[in-house]
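The other protein chains are all here in position, but one chain of the complex has been omitted.
Showing subunit A:
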């Protein structure tokens, strides 16, 4: 068995196990050391996945595991968001004296998400989704003494249980149709499959993945989780599962025969998701909830690339560029919120610019990148999306997205206006040096990505799925 192909994942697994053991046998004041272990594991995993880049694209473990450009690029993004989350956490978790296994859960969740992005087999996909879901539920409800966290965890779990079950049903129906779980053989067998059963299987699998994407119709957990979960966890859960699920969905829809109307359905989901997320964000007076809804709407944009994934050769590049841009901006935004000790009511952000000019600048850069104001990297992400959708004949979807961008500008500006134009009230407490560094790291990466767009696009130019 080519175990070397799984080195990054194995490191995450071993790291998580070591952390669990460490947390069980070490004293309360050393629990935060687990963060260091987690960072080491993430760094090693990143290093090994960088080494995989030159060998891609290929399939490993009898075609179950894809080692291709999209999977590895997604892996980097997820590992980076994991690293930001971990470095935001020690000071956030200080009040919880036994929290070592928290880091293990983060690694398990990441492992599941990475499996989603790399899965070239429907059972593998199920395992990835389930692993990331089960590890995420306790993360969301980690502040077990706080009612909103429990409510968020409960909602997350209920919606997750339902959609995961649907996903499994979909995969089972698919298996019944083709008699195999491997994607390559699935694609061959689907050409003359029963269209009705295939529609059911597709619908169930798309629904199951829409939960991980926080896309309509399984998006309802996102705002609650954004508000109730520990702020570093939100940074992770608003970013990493989306990346994994988007790549998994793109991989899956490419298997479907052309006569299935999946592009139209995904386009519809995209349009509804972005519109719904934006409209709901408009009236929010809670910044974390607002960003939660914004994250829903951003999933809608990402799905635009999935719609044309089979119709335009550069759609995959657009998808990954957009996901990267979104991930960097959203991580920076939630790093700011964590650094401000989870400050959440919009009114509490009054006059932040005077008290914390740098933090405010980071927040503004992150929000403007989310809108897609050039020359920030968010603009290039959206630009590529618009380009591929228009070129592939989905002009109406680009127009819907443009209108939605306009709507989204309104609520991002509301936050910016409060920080810049209002008089400050009271003192602003911040978390500490770790969250400060994580915040700076995320915004520096965001700015570097904005300046180095050419390099990033060059890296992604030749991306394709190994199939």
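In the analysis below, a residue touches a chain if its C-beta (ideal position, glycine included) is under 8 Å from a C-beta of that chain, and two chains touch if they have at least 3 such contacts; residues count from 1.
Here, contacts and distances are computed from a predicted model.
Entry comment: the absent subunit's protein name, as recorded by UniProt, is "NADH-quinone oxidoreductase subunit M", drawn from "Branched-chain amino acid ABC transporter permease", "Polysulfide reductase NrfD", "NADH-quinone oxidoreductase subunit M" or "Ring-1,2-phenylacetyl-CoA epoxidase subunit PaaC". Considering the whole complex, the residue from A:177, A:373 or A:437 that touches the absent chain is A:373.
Within the full complex, the residue among A:165, A:197, A:406 or A:448 touching the omitted chain is A:406. Even with one chain removed from view, subunit A keeps its contact list with that chain: residues 368, 373-375, 379-380, 383, 386-387, 390-391, 395, 398-399, 402-403, 405-406, 409-410, 413-414, 417, 420-421, 453-454, 457-458, 461.
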